[in-house]
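Just below is one structure, and these are the notes that go with it.
Here the complex is missing a single protein chain, while all its other protein chains stay put.
First chain written, first letter: the chains are A, B and C, and each begins at residue 1.
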């Protein structure tokens, strides 16, 4: 079986250049590639475009890349909870493209699946529809949306094997599997890396064919945004 | 949790009428809904349209429905290995619509996912493209294909719970999960039915939201088409 | 006038047995507390879960298990986890029966605005545009008027739209209203102590009163 293992985050992100087009898995701070974000922070690159459902918080996740002015553009569905983001956006240092969450997910899925365009009802009659083809099917209006593909997709999984097969945990799965398929180079960091053959082939969420580099991450903080407890 | 259990195949297919539009999971004879096919054979209905990758063999699977003249039309990607099928087709008793396997899979997936149309490169320049919109994206030509949805989707899983959550086994998974999502009424027969909560939420292939009826099947024959043994 | 808990309580009466439901952030989240125990329904979280349970006890908190509001949650027995494309496939495909969400404005033909206020920092639409474009039944929880007394039930939305012709029913602090297929807010119920005249005054869009309007009950 093909071995995708690299030594760690530093090697995994070593060839990500200025102005790269990236995807990063995660929803809020859940399921984000913490190790790769740290390794990117050590690199002297800028002008990144990042597709990610959210933009982290001021002092964690993608927020750290924003603070270091490494990001030119965010493509997201929701970017609240981030004061530095707001400052850069209002000052014109940062561009943002807001996309309905389901359209974002389907555009990424389409990128991985070789579907250059598809129709969705989300956004019809709204400013999201501006400049897009609108078409009626079976009496309902739909927008045409295009695929999204990335130079590098960076994802975080729970378990992975050396062949690049991935299993996610809980709702930390979110955008990770579909982004894994949409990267020209896909980097997966996992909490536990096992030999090929150690995972049940029937329980794998992301087939290894989509993953070019894998390593076992360390020191996961897994910060919680809204710790909500039952009375 | 919502309970989808019905008593068995007979109850599950009781309201399938003449001229219904059905989907049936399976690839060859692997992962086909044997119990529901038997129950359909006991019903006095005809004029069925069946979306299924294959059409069974003469004396098993969908071939049995063909032999009883219950089928008006097959929508499939490959229909070899069936002499009765060939006879009915040549005599004009049966219609067949042949669709590239990947397009068939994606049309079914689109039906479940609320995507009325999408673009695929499969079939460009062939007779499959006749009458279809052709469009260029990023320098390559694609066909527009429409979603497929069914009145009833009939699928076979390995394990299922009373909430309709399904786990498939081996390559018997094939079209079953995507068809489960594309049925207005989806009927799932499973080898082992367990209480809701007995399956790991992280290992489920088909979320129960797609399944309206579930029962534990019996006496699975699982006939093998090509028993091939290592020397 | 209803408080937020009472709006949630009234909306909970709309829930039917066997439904899959997506609850938005804010008042809609509170609806979960009032769904009658004898109903079997499943709550969807668009970040990838069917079967949201109560908030966890301190010892149960799992950073890998959150809802779309990023709150820590638990799962009920029979839950299932999935990715974001599958989540919106089930939303867009019409498998989620009922969506309950908040709104800044609703128009008399069922348009909804709830994601953007010109001049203010835009946080994004999240999954709202997908939800309102897809669900069979959309119920809005909202205040009838803004803080400065302006009606939020309008002939046409003034704010950027989230979705068109999608809202089926509104439960506000003053009333329960249905959107007429021909346009207009059909007044169905009054909040306790609120008069039809007050609702009329505070509804800028076309209000349709067809027969006596009962006071709402919560049971």
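Just so it is clear, a residue touches a chain if its C-beta (ideal position, glycine included) is under 8 Å from a C-beta of that chain, and two chains touch if they have at least 3 such contacts.
A quick note: this is a predicted structure, and the numbers were derived from the prediction, not measured.
Trainee: Going by the stated contact criterion, tell me the shown chains that border the hidden chain.
Mentor: A, B
Trainee: Which one touches the absent chain: B:4, B:109 or B:159?
Mentor: B:109
Trainee: For the chain that's not shown, point to the residue among B:122, B:153 or B:209 touching it.
Mentor: The one listed residue touching the chain not shown is B:122.
Trainee: If the missing chain were put back, which residues of subunit B would it touch?
Mentor: 27-31, 53, 76-80, 86, 89-90, 98, 100-106, 108-109, 120-128, 158, 168-178, 205, 222-230
Trainee: Footprint of the hidden chain on subunit A, which residues?
Mentor: Residues of subunit A in touch with the missing chain: 1-3, 109, 111-115, 161-163, 165, 181, 195-197, 201-202, 204, 207-210.
Note that only the chains that are shown with their structure count from here on.
Trainee: Shortest hop count from subunit A to subunit B along touching chains?
Mentor: Between subunit A and subunit B, the shortest chain-hopping route counts 1.
Trainee: In terms of C-beta pairs in contact, which two chains are most connected?
Mentor: Chains A-C share more contact pairs than any other pair.
Trainee: Among the chains, which is located farthest from subunit B on the basis of C-alpha centroids?
Mentor: Centroid comparison gives C as the farthest chain from subunit B.
Trainee: Can you compute the centre-to-centre distance for subunit A and subunit B, using the mean CA position of each chain? Integer Å is fine.
Mentor: Spacing between the chain centres: roughly 33 Å.
Trainee: Taking each chain's centre as the mean of its CA atoms, how far is subunit A from subunit C in angstrom?
Mentor: Spacing between the chain centres: roughly 29 Å.
Trainee: Return the distance between the CA-based centres of subunit B and subunit C, expressed in whole Å.
Mentor: Computed from C-alpha means, the inter-chain centre distance equals 36 Å.
Trainee: Hey, what residues on subunit B touch two or more of the other chains?
Mentor: 113-115, 202, in rising order.
Trainee: Using the touch rule from the top of the page, what residues of subunit C touch 2 or more other chains?
Mentor: Residues 49, 81-82, 85, 88-89, 91-92, 134 of subunit C each touch two or more of the other chains.
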